[in-house]
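Not every chain is included here, but those present sit where they belong.
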Amino acid sequence: MTDQVRKILDCYRSENPGVLTNLARILNHGRLAGTGRMIILPVDQGFEHGPARSFAPNPPAYDPAYHFKLAIDAGLNAYASLLGFLEATAAEFAGEIPLILKLNAHDLLHEEKDPLGAQIASVSDALRLGCVAIGYTIYPGTAERRLQYEQLREVASEAKAAGLVVVVWSYPRGGGLSKEGETALDVIAYGAQIAALLGAHIIKVKMPTAHLALPDAKKVYEEMKIPHATATERVRHVVQSALNGRRIVLFSGGPKEDDEALFAEAHAIRDGGGFGSIIGRNSFQRDKTAALRLLDEMVRIYQE
Amino acid sequence: MTDQVRKILDCYRSENPGVLTNLARILNHGRLAGTGRMIILPVDQGFEHGPARSFAPNPPAYDPAYHFKLAIDAGLNAYASLLGFLEATAAEFAGEIPLILKLNAHDLLHEEKDPLGAQIASVSDALRLGCVAIGYTIYPGTAERRLQYEQLREVASEAKAAGLVVVVWSYPRGGGLSKEGETALDVIAYGAQIAALLGAHIIKVKMPTAHLALPDAKKVYEEMKIPHATATERVRHVVQSALNGRRIVLFSGGPKEDDEALFAEAHAIRDGGGFGSIIGRNSFQRDKTAALRLLDEMVRIYQE
Amino acid sequence: MTDQVRKILDCYRSENPGVLTNLARILNHGRLAGTGRMIILPVDQGFEHGPARSFAPNPPAYDPAYHFKLAIDAGLNAYASLLGFLEATAAEFAGEIPLILKLNAHDLLHEEKDPLGAQIASVSDALRLGCVAIGYTIYPGTAERRLQYEQLREVASEAKAAGLVVVVWSYPRGGGLSKEGETALDVIAYGAQIAALLGAHIIKVKMPTAHLALPDAKKVYEEMKIPHATATERVRHVVQSALNGRRIVLFSGGPKEDDEALFAEAHAIRDGGGFGSIIGRNSFQRDKTAALRLLDEMVRIYQE
Amino acid sequence: MTDQVRKILDCYRSENPGVLTNLARILNHGRLAGTGRMIILPVDQGFEHGPARSFAPNPPAYDPAYHFKLAIDAGLNAYASLLGFLEATAAEFAGEIPLILKLNAHDLLHEEKDPLGAQIASVSDALRLGCVAIGYTIYPGTAERRLQYEQLREVASEAKAAGLVVVVWSYPRGGGLSKEGETALDVIAYGAQIAALLGAHIIKVKMPTAHLALPDAKKVYEEMKIPHATATERVRHVVQSALNGRRIVLFSGGPKEDDEALFAEAHAIRDGGGFGSIIGRNSFQRDKTAALRLLDEMVRIYQE
């Protein structure tokens, strides 16, 4: 057990040994084992965007086994996916990498101003599939966020009692937020705070921009001169907003980006005190060799 | 146990022996036993369209025993129907053919832009009636699909724990889809992917057309040049979209069609890697001799 | 056990012995015992129309004991009523006639285009009051029929497990149906089919008219030349629509009618293969002597 | 046990001994013990109208102990109140007077055309506080009355199983009723019938006026010449509408009235076969001496 991991686990002292054990499993797996940093491969794009938009750019990715192997071969900390993907492959790769079962999902076949998502799997599913954690996406800012928070309360409580780690994807959206506002620094920090207060062990947010969207918050950022010009400063602010660094915060970049931009982001995450990355489309929408090269570079950045 | 069946069961290794056993019962029953292909007779038209529209073209079909005998005499793999139909006849034909209890249903007595359906039977009903599987219809694309997905989660989870196979009818519909869009290739493939991710063991979709309905998806199909000119190519794409062939996908044709068209579809399903057909109205809305002749030809195609 | 009753019970072979026993109790009680025909007295008008509209025409009927005695004295097969009526009298008349507890009810104090009703009693209530069956009213064609079908699924499932018979009143209504459409032959037959598929043991519908309301259905009735000119033909079609005679179908006439019309209907029900009548207002809204005379005549028709 | 009480208990023969015992406790307590008549003190005005409107006219009434003592000192049959009021005082006065816990309540801080109320306490609360009964208010005529009836079903069923008496306040209201219509004779009688059918043991209604509000009912009242010119006749009709006198019906007057009017009402209730009064604001919104004088006179009227 390295000091870095021990220090992180100390922030979760109120949790039961089951949760601590599974959290340690994630922190101590793969090439970043023991560093206190992590990279997770999430694959739920097929539900959100449909199969062709998700997998046609790299057809082997239609196969759920592809992603399992990619995460294993790249030496990542964990692999997160939806029920069907894990059911189709969990027995085959049992014990090879920590698994996170995303419990809810949302599709775009019906457009909504305030998306809601559906809980499509349960804590029991996570247990029978050998997972170490459950995942759940919230959309703070949407009209029906109450339903999401209460559903999360129920699954998180059941998960913790069963010794599972709770990972929350916090994506502010909804009728009151502009597209630009969804990644504004104040909004992302607010989403991180909410996820932390809801009892998330690991929080996943998008990389924030320097934009400030909420008028009342903007006034405070300006009065207090909260530094937010650089990505590193913004990461630091988000981590601070997640219980002052007492909760693991991971960042994602969204759609396929320029690799250099991704590496720059990883540097900013690392330097700002972030705990790592969740990389989905950027890795599985290119061929495997290129994906491994990309992930290798990401790992190296976090190893420094 | 043939190699074809063993290979299919391998894709379901994460499931418990109860599910594997019941899946094997379907695969190993009837004239297609052991081929890895299947034809299922579904009879829920009486609920969806009313009795006269469903059965008047062939009045013996008003009797639920008629369908049971038809499926048995034609040597099909399974018979799927609604609660009342099975309650009225399950004891009489106990053990003669694998049964699928459709748990939800929808009627057209009240028109809706976004149909929802009702859960009219339970997993307990399926068990007490001797069924090997439950069936459930989802309408991806409808406003209240969340309710459907969550209801499916509950019954599917209960079914799997009881060793029952989960069959999902995935019919994209709803206010955001045109009539033509409901059978567009991208939409059908999306519906198959959703059903697979929701944990379906067997997925039933409509035969897709070459139409592409969702603008964002259309762009990808064109950029990536996904082959979809022929029915065979479209079947292949849908099967690929259902976990790359790791889940059984069945196709249906809809209303009474020209027999030659049906046979052509069966060839395309077979050649595209599909697992078989669900044939309802096309078989029970003609007299029994004609129906047996049609089903015999379908079986022969899948036996090749 | 007569052949007629044995033949009916054979249609319910999938049910447990408890249900068969209670069904036999209804079929073997009263003056129609053993005939395979039945007349049931239902009294829930006080909830639907208020007490004065229901009972002022024959004031002794304000008393729940009046109805119990009427059903007993007339030698009917069963008495159906709501919770309060049975609670007030069930102990007094315990064991004298089979009882059906109507579990849901609807009042007219608030007008609605799509009525819904409320479940006001439970299966436990039926058991503690010594009933042989539960009753439940559905309104196919209403916007919220899903809630009704799902509530029915729950109480029916619980009732069957407890050995109780399930009686479903199927009254198509709702915004999409005209007043005339509610008793159209195609609509009544559709309602009977839905009740049967929902798992009803006994189905109660209104006497259909020769009107055809649903355009898609009308086309079929005309193309297939389904006979429906006479009441006898229409009864035969409705019985056929309820699993081809495998489920008991009862008919009612509605508000106070000319006695000769009632007798004519009973002849039609009998000759069309119907199983009997449910007679409420027509019997209890006249003085007891007249009511007994009417019911005696009805019984005689069904005894022929 | 007096004959009057025994006769009343006989109407509840279907209930278990627990319910009979608690009903007897109410009937055999206070100065009206054994008469078959009862007066109950209800205090839930603070929730409905706020504290100042309820208690400022007689400030000692802000204290929940005041009401307990008032009911005891006046020799009433029972005291009914909301959770907080009973929690604050039930231990202090344990065993001194039968208690009724009102389970639901409604406030006027948000105006609604169709009030709904909230269930703010449970049957368990009633048991732990030593109550003999639960109370529940329904608003027949409101859009969401279904929710109320179903909530009442659940608590009433639980209460009866625990041997508690069920008291239902039946107040027709809602968008389809005029203010005058809420106390119309036909509407009050309808409300009493509904409460009785829902399984109430004791029904509380407002004193009806001679007004007739529902057109279909009005026609019947006029055709049948139902006597309703005097308050006594109207009480008799309401009692008849509550299972022909098989259920205890109590009447209330509403806001502070002229005492002579109250006494006249009590005479009418007694002479019309009513079982007594529920007197809230009229007693606690005057000083205690005056309240005791008023209640003494009410008791004397019912003792005659």
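Should a chain be cited, it is by its letter among A, B, C and D, assigned in written order, with residues numbered from 1 in that chain.
FYI, contacts are C-beta pairs under 8 Å (C-beta built on N, C-alpha and C of every residue); 3 or more make two chains touch, one makes a residue touch a chain.
All of these numbers come straight from a predicted model, not from anything done at the bench.
This homomeric assembly is drawn with 4 chains in place; in total, the structure file defines 5 copies of the chain.
Quick note on the criterion: only the chains that are shown with their structure count from here on.
Taken over every residue number at the interface, the positions common to chain A and chain B amount to under half, indicating a different-residue contact. Our note on geometry: chain A versus chain D, Cα centroid distance of 57 Å, whole angstroms. With each centre defined as the average position of its C-alpha atoms, the distance from chain A to chain B rounds to 35 Å.
The residues of chain C never reach two or more other chains; the list is empty. Arrangement of the chains shown, judged by which pairs touch: a linear chain-to-chain path with two open ends. A list of each chain pair in contact follows: A-B, B-C, C-D.
Within the complex formed with chain A, the chain B residues making contact are 11-15, 114, 140-143, 145-146, 149-150, 152-153, 157, 172, 174-177, 186-187, 189-190, 192-194, 196-200, 214, 216-217, 220-221, 224, 226, 237, 240-241, 243-244, 246-247.
Those residues of chain C lying in contact with chain D across their complex are 44, 46-47, 49-53, 56-57, 59, 62-64, 82-92, 105, 107, 109-111, 116-122, 124-125, 129.
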